[in-house]
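One protein chain omitted, others in place.
Labels run A and B following the written order; every chain starts at residue 1.
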Amino acid sequence: MTQAFNMADLSTALPEVVLSLVAMVILMLDFIVPKGRRDWLGYLSVLGVLLTLMVLCRQWGATQSAFSGQYLIDPFALFFKILFLASGGLIILMSIGYLRGEGADSGEFYALILFATLGMMLMASAVDLLILYIGLETMSICIYVLAGFLKRERRSNEAALKYLLMGGFSSAIILYGIVMLYGLTGATGLKEIASTLTADTLSNPALILAMVMLAAGFGFKIAAVPFHMYIPDVYEGAPTPITALLAAASEIAGLVILLRVFLVAIPGLQDRWALLFYVLSLLTMTVGNVVAIAQSNIKRMLAYSSIAHIGYLLIGVVAGRELGISATLLYTVVYALMTLGAFAMVILLCVGEVKGERIDDFAGLAQRSPMAAAAMLILLLSLAGVPPTAGFVGKLYLFGAAIERGYILLALIAVVNSAISLFYYMKVAVAMYMRDLPPAGLALSPSRPLRVVLFVTVVGTLAIGIYPGPFLDLAKSSIAGLW
Amino acid sequence: MVPLSHYLILSAVLFAIGMFGALTRRNAIGILMALELMFNAVNLNFVAFSRYLPSTMLQGQIFAIFVITIAAAEAAVGLAIVLGLYRNFKTINVDEINLMKW
Partner (left out) sequence: MEWLLFVPLAALALGTAAFVILLRNPIYCALALVGTFFALSGLYLLLQAEFVAVVQVIIYAGAIMVLFLFVIMLLDVGHEPPPWLRRDRPRLLLGLGLVALLVLELAVAIGSWIAPGIRGPYTSDYVNAVGNTQLIGRLLFTEFLIPFEITSIILLIAIVGAMVLARRQ
């Protein structure tokens, strides 16, 4: 039973070890590199992420459990680890110019992003409730700090406080769900929990309550309605790269543990939790889209739009099994790409006094920089789900999975929602192309790293949109053996 | 021996008290303290289960230790956030900290 530590276990966690070492090196170098030259720490962090990716790719196709069965590397974990690392790298690239603009460049920022990515990687590999919880907290604590990183900015303080209180509250609820699962089964491993739950335990009200509490707690973490109360404020107040981290990475990480727990530990309750997520999905996309229409702040609008996209992602969870879950996986990649691109555009417009947070700031962008306007247009079309972009393909598979499994009404409402969303995304496009440049408009000078981010996200969005085959195959092969 | 259900009820009531506090308190530190109550309620459950389940791996107690540690880390970061907030707002009443729509 009690087994000693061995090297084979360590090698399964090698990517995580490398990433945390890189983060610690960045923390130490922060003392040596003088202020003003800390961009280099950002580039070094990106290198660290690339190194981790290389180490990670050696686990391609492998399935191995380690650390007394608490930790699992499988294609599912690998898929999301690559996604998180890529997102983390892009977010660091975005931050380099942003921090310089805010006069807050520091190595801690990059190190904390790396640690947050580490937390997400742990969540992807966790098959034990303990690791799952600890990974979640690693990510959350980093994000509390990062959200409040601009100390002189009052909105940043406020965002950090709101995220902290909400995060703590949701953690407590998740923990209560976990403790009830533990109490009912005597196990914390997801597989053991599933094997202990017999037919007569499955109808136990305590188990149902545990399920509801876990769903509510994860609902907070993925910002599903009605657990989204603070999310728009947090998104608006946090530094823009961190908003991107929250939207594109942390919510997906929440979705990953949601998938693992519900698919692996309590698959016997699928009828019930599918119904639960049906309601959540419906509420989430409808509220997200309808409220987004009224927003004039672009970060806030994107916040509601990301809430709406979480609603779409949940459709795949409702549909379930190969078709639904693989569609969800594909859409997480699509969603991460276009969200990161959109927030990179918001950062791009942070020039001088224009903070790039009002939709009006996009006015006349086509005259200032045709390239940037074209990039934004592609991202907006993808967010709205117009062909030939990735957003269209992703939604096609999601809604297709729902129809296949008989959730016609849900698919129909999702289509109506997409039509609604077109309205507010096009508001930005109209501002860019139809309205005149305000007299104070300056020339845009995107920093080189930001250009890379925009290039990657736009090309990625188009690539998945035009040639989705390999990505879909990857998503399908990644869920093999998940349950 | 005190039956398990008594511990469960005690923990449930503690959790409910903490939840009520977290929802109704208006002072950021007060909310943080209410959250600590909720974590403690969960811990009581963990330890009670680890005692009353037929025979276990002691996961309950181990889990409780980790929850305590993480709560400490969270409290440190949380109080630092409150401190920074107070510098800028001169208050820690969450009703007054409302630049954006709450």
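Criterion: contacts are C-beta pairs under 8 Å (C-beta built on N, C-alpha and C of every residue); 3 or more make two chains touch, one makes a residue touch a chain.
From a predicted model like this one, the values you see are computed outputs, not experimental measurements.
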item	value
Chains in view that touch the one left out, judged over the entire complex	A, B
Absent-chain contact - pick from A:Val22, A:Leu53, A:Ala124 or A:Leu184	A:Leu184
Missing-chain contacts mapped onto chain A	1-5, 9, 13, 20, 24, 27, 67-68, 70-71, 106, 108, 111-112, 115, 118, 122, 130-131, 134-135, 137-138, 141-142, 144-145, 148-149, 151-152, 160, 180, 183-187, 192, 196, 198, 200-201, 204-206, 209, 212
Absent-chain interface as seen on chain B, which is shown	1-2, 4-10, 12-21, 23-27, 29-30, 32-34, 36-37, 40, 43-44, 47-58, 61-62, 64-66, 68-77, 79-84, 86, 91-93, 95
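As a working rule, only the chains that are shown with their structure count from here on.
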item	value
Interchain centroid distance [CA atoms averaged], chain A/chain B, Å	26
Residues of chain B that touch chain A when the two form their complex	8, 15, 18-19, 22, 28, 31-32, 35, 38-39, 41-42, 45-46, 49, 53-54, 56-57, 59-60, 62-63, 66-67, 70, 73-74, 77-78, 80-82, 84-85, 87-89, 94, 97-102
Complex contact set, residues of chain A against chain B	1, 129-130, 133-134, 137, 141, 144-145, 148, 151-152, 154-155, 157-158, 160-161, 164-165, 168-169, 171-172, 175-176, 178-180, 182-183, 186-188, 232-233, 236-237
